[in-house]
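Omission of a single protein chain aside, the complex is shown with its protein chains in their original locations.
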Amino acid sequence: MDKPKGSVLVVGGGIAGVQAALDLADSGFFVHLVEKESAIGGAMSQLDKTYPTNDCSVCIFSPKLVECGRHLNINLVTLASVEDVTGKAGNFTVKIRQAPRFVDPDRCIACGSCSEKCPKKVPNQFDLGLSKRKAIYLKYPQAVPLKYTIDSDACIYLKRPGRCGACVKVCPTDAINFEDREKSFEINVGSIILATGFRPFDPAVLDFTGYGKLPGVVTSMEFERILSPSGPTHGHLKRPNGKDEPKRIAWLQCVGSRDINRACHGYCSTVCCMYAIKQAVIAREHASWDLDTHVFYMDVRTMNKGFEAYYSRARKEGVNFHRSRVHSVLPQPPDQGDGLILRYSGEDGELKEQVFDMVVLSVGVETSPEILELAGRLGVRLDHDRFLEASPLSPVSTSRPGIYACGAALEPKAIPLSVVDASAAVLESELLIHEARWSETRKKEFPPERNIYSEPPRIGVFVCSCGINIGAVVDVERVCRYAQSLPGVVFAQTNLFSCSQDAIERIAETIREKGLNRVVVASCSPRTHEPLFQETLREAGINKYLFEMANIRDQDSWVHRDDPEAATRKAMDLVRMAVAKVRRHIPLPYESIPVTKAALVVGGGVAGMTAALALADQGFPVHLVEKGPQLGGNARTLQKTWRGDDVQPFLHDLVERTSGHPGITLHLGALVQEVSGSVGKFSTTLSSGTSVEHGVAIVATGAASFIPRSKRDEKWRYLHGQHKNSVNLLELDRRFMDDPDALSHLKQVVFIHCVGSRAEDRLYCSRMCCSRAIRQALQLKKLNPGMEIFMLYRDIMTYGKREEIYLEARRKGIIFIRYDLDSLPRASLDAHGKIQVDVRDHILQEQIRLHPDLLVLATAAVPREDSGELSQLFKCAVSADGFLLEAHMKLRPVDFATDGVFLAGLCHYPKPIEETIAQAKAAAARAGLILARDYVPAESITASVDQTRCVGCGVCQEVCPYFAVKLDEKNRKAVVDKAVCKGCGVCVASCRSDAITLLNLGNQELMSQIEALMEDDPEPFTVQELS
Amino acid sequence: MYFAVLEGLRRFKIPHKFEFISIISLYAQWIRDGRLKVSSAWNVQGLKFTVQDPCKLVRQGLGDTVADDLRFVIKQVAGEDNFIEVWPNRSNNYCCGGGGGALQAGFKENRRRHGKAKFDQLAATGADVVITPCHNCHTQVKDICSHYQGNWETTHLWNWIEKALVMEDRSREGKNG
Partner (left out) sequence: MIDLKGLRRRVKAEIEKAVPDARIDYCLTCGLCVSGCPASGIEGLDPRKFLRLLVLGRDEDILETNWIYSCTICQRCRYACPMGIDIGRIVYEIRGMRPREKRPPNLQRSCDLQKQSNSTGIPNDDFVWVVNDVLEEVRENEPAWRDLKAPIDKQGAEYYLNQNAKEPTVEPEEMVPLWKILHVVGIDWTYSSKWWDGANYCLFTGDPEDWAYVVRKQAETIDALGCRYYINTE
């Protein structure tokens, strides 16, 4: 192949596309990000909160969007579509068509004057038509790029020139350009990533839902907007009439999903169960009254990390759940009210009726017609559900080499898996074009930093409204005026969204213009937004540590919504404290660490091997550590994927490639014993005594199968280990592989699902067992179609496309009987010593006795007992269930909070093999971000020892979790290795001599903050107010 | 019965030369074409109408199109504002409980229990007249009305079309002759 191109086309600016673009751009590739709308953000930007963490969706997403918009190596092409692709993997020519914006993005400052004056109102699609917007508009307040757009279908002028043009008259920068025309152009890229997402199912075709006819019936996406602070009711829970507050809301699940009749979508949309539970929980939080919430469902699908616990909490908090699909939504007779009647049946067939003020249709997802057309133009195949088809064991590769896909374009999936996919697609691109890394990228150059040592503090304060998040509660103008009065403050200003691109540019401009040398932004959380503002300081030519944030949103406006006056005063306090602290800040050096270009992968299963190969194939040396004597892990016991593809040939190939790869050093029978160092420069000692130097680590240590040990778990035993015909899924797979003929003679087989999962100590779903058990049952039916198979289950978790094997199983005559936790099936021995199983049929409500020749237990996947120790070595967290905890459940699914350490596979959470592969590739891509560089930045806020005070007691050395502090052998004084220090401050707190401090975060700085808090309030409460 | 013929022709592949149509579709077409002139002027007291969408004609037959035609005709005949929608309706309507041979099968109590859903939804409209374009529906709706003590009149559509006929040509003829 000729040398490949070093740039990549990403189609779609939702979370998957944005993640892919950022990962690529940060690892040495130039990215063209093509988005059909006027701004990136996709569906995630429309959501209110995200489950299971209840994070504000746009708040956690916005920093990524802004980064995308500002990234030197991302070319954002909005209002654009891909017309044609020619060429081949490594060198594609892509024709792109871009619709006119009619607003010059280089001139538009997003002041909004145009929109204010525009006389034409049209339904706002961002709010799904629940509100109005103008013909010239911003897609949403945090839009990236933050540039207005003219809707040519609505604009009066564009239809009849001369008739309006109000925007032209008010625009202060002459940005309106009615002469703008459609453009076509070509780009060359090495690979293509499709992140084209989904569209919500339109329930208007299902007349019985009442959607479009009964005003109280809304879709879940509409309800997200109703809950959202930036939505049509500003987050106030209202009925769609915009007036009354709903007292009773119902959610109807599976609208447009798992429906092969009217909706024509046999698949499960995966996300709806959890978003409905979340909406019910959040709606109850929004309501100051006692909101009655009811969810009507078929199976509650809580098959991912934290979901079952979230569901359990929702039930405890009073969300009502009914296992019942409702035929029709009907209006109350007019003389009785304007409510909506739901008639539903209990499992026993008893009919009940309830009246609701609102019914939310939990609509599924589907591929939009434009994407179907695009797939046709690109020559990538679709599957029968009309999603992009991926190879079974290469989950992000489409049918056309060099074109990859990620996220909901492939299958309905939630945000974390879309993010995983995105990184995995990046990895595939890297494997294809890694030779061209850094060949087309540009390098960020910051201006030289101004020396501010001789200057008196010139502090600038920027107070953010965060739309209405802060502005609706806190009087930001008053806070701004107050800030101006504080000592050292020479400038203060309010921003609608301080993180918007124009505001960022304005802040930089102000720093330069006013000669600011300290900056305070009073807005949200430094966790998400500090890096953005710090970079702005650098662009403006001052050291980024001359910065402080006051969190007047999460810690103020959000929690004191009912008391605006007190919230405003608290904001003033927080600003005063931040100003007091930043006054003492000094510029800190930007440390960096040379990267050891090698990786350590712990675990020799599918995840570990996939990650190791993914890195080694790019030329990064890998050390693969496996505690057992051979590679393969849990997959050695896995016969087939859920689709029915054989796993063993794949595994065999993976093992061969791994063992034979010159870039992979195998350490079999070895354990990780000691880890030191940090991102870019780790040093790890193995039990074999070998010491390994590496820049990154990937933990892929797998999981184990549940075996009842405690008395409490005795009920899950089901004669396992006591009767030879009671086996678990792994053992059955073994029998399939060893002697399938013996299985073909079975007459009756009973499967019991959820053995040990979703209860008590293991309040989580093991995710893979439903599909695996059903696949096995289908295999048995294939061996002997006359075999009677019963599956005793609680909720069938065949999410996404897996639903098709659930249907196939039923079609083959496999009988599903549902049980509850309070009436578990019972297994016993009959008079002949044969297994018999008793269960109650959920529909006929009668006891059933089964006589299986084989009883198969779908036992839980449980964390490995030693995974806790390993995670401690890498300073990684473990969740309550014992699985390893990623840095952020939504947006950083393969990163640990510890930089440079990543995770993949079952150690993270139970998952099927294709998800393990995707996650391993994603982990490799994320690790590659570091390995692709020569240096990584080190922490600047580090501990610093005052040698004159240090008494050499050594406590700091003992407590440092990073082994960064050592006592100098000679003079018995503490010394900090700046490259390793993370600035956590444990040593500072432990020092009895007050000898250690953190730069910019030491006692002086903190005390000045506290003193500022205690200062007399310039606008004190009067005695009257206080009483 | 519309469905019996429609589905019978289809399922048993019975050869035929004619085109099979519903009188309801024709009424609507004739009114739209001006061949059938009707006026709601007769309805001075504002009698309220609702409708029973027959399963066999609508859900199993011609779908919402014929249900819309039915409403169009009633509104032309009784006055736009004198039609009260019933819920559920059209293709999603409840069966009256008299179809499927239930009227002949003889399980009277069961049949009336079945018809309770129909009675409740019709009663909720408060209409004075229930149009039943199917004979089974007509008999059953009439029966449940009296059994559950409703106070509407159960009738065919043609009686009201007759009432609403505008006889222009005929009156001219009368004058001339």
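General observations
For reference, chains read A and B in written order, and residue numbers begin at 1 within each chain.
In this text, a residue touches a chain if its C-beta (ideal position, glycine included) is under 8 Å from a C-beta of that chain, and two chains touch if they have at least 3 such contacts.
Small disclaimer: the values here were computed from a predicted structure and weren't measured.
Partner chains of the missing chain, restricted to those shown and counted over the full complex, are A, B. Only one of A:62, A:270 or A:324 touches the chain withheld from this view, namely A:324.
From the options A:846, A:865, A:934 or A:969, the residue with contact to the chain not on display is A:846. By the touch rule set out above, chain A reaches the unshown chain at residues 206, 208, 254, 258-263, 298, 323-328, 343-347, 349, 351, 747-748, 788, 790, 807, 810-813, 815-816, 818, 841-844, 846-851. Taking the complete complex into account, residues 1-5, 7-9, 11-12, 14-23, 26-27, 30, 35-37, 54-57, 59-60, 91-95, 97-102, 104-107, 110-111, 113-118, 133-136, 139, 156, 158-159, 161-162, 165, 167, 170, 174 of chain B touch the chain not shown.
In this text, only the chains that are shown with their structure count from here on.
Spacing of chain A relative to chain B, judged by their CA centroids, is 55 angstrom. On chain B, the positions that touch chain A within their shared complex are 64, 87-88, 90-92, 124-126.
Of all the residues in chain A, the ones that touch chain B in their complex are 207-208, 328, 330-331, 333, 335.
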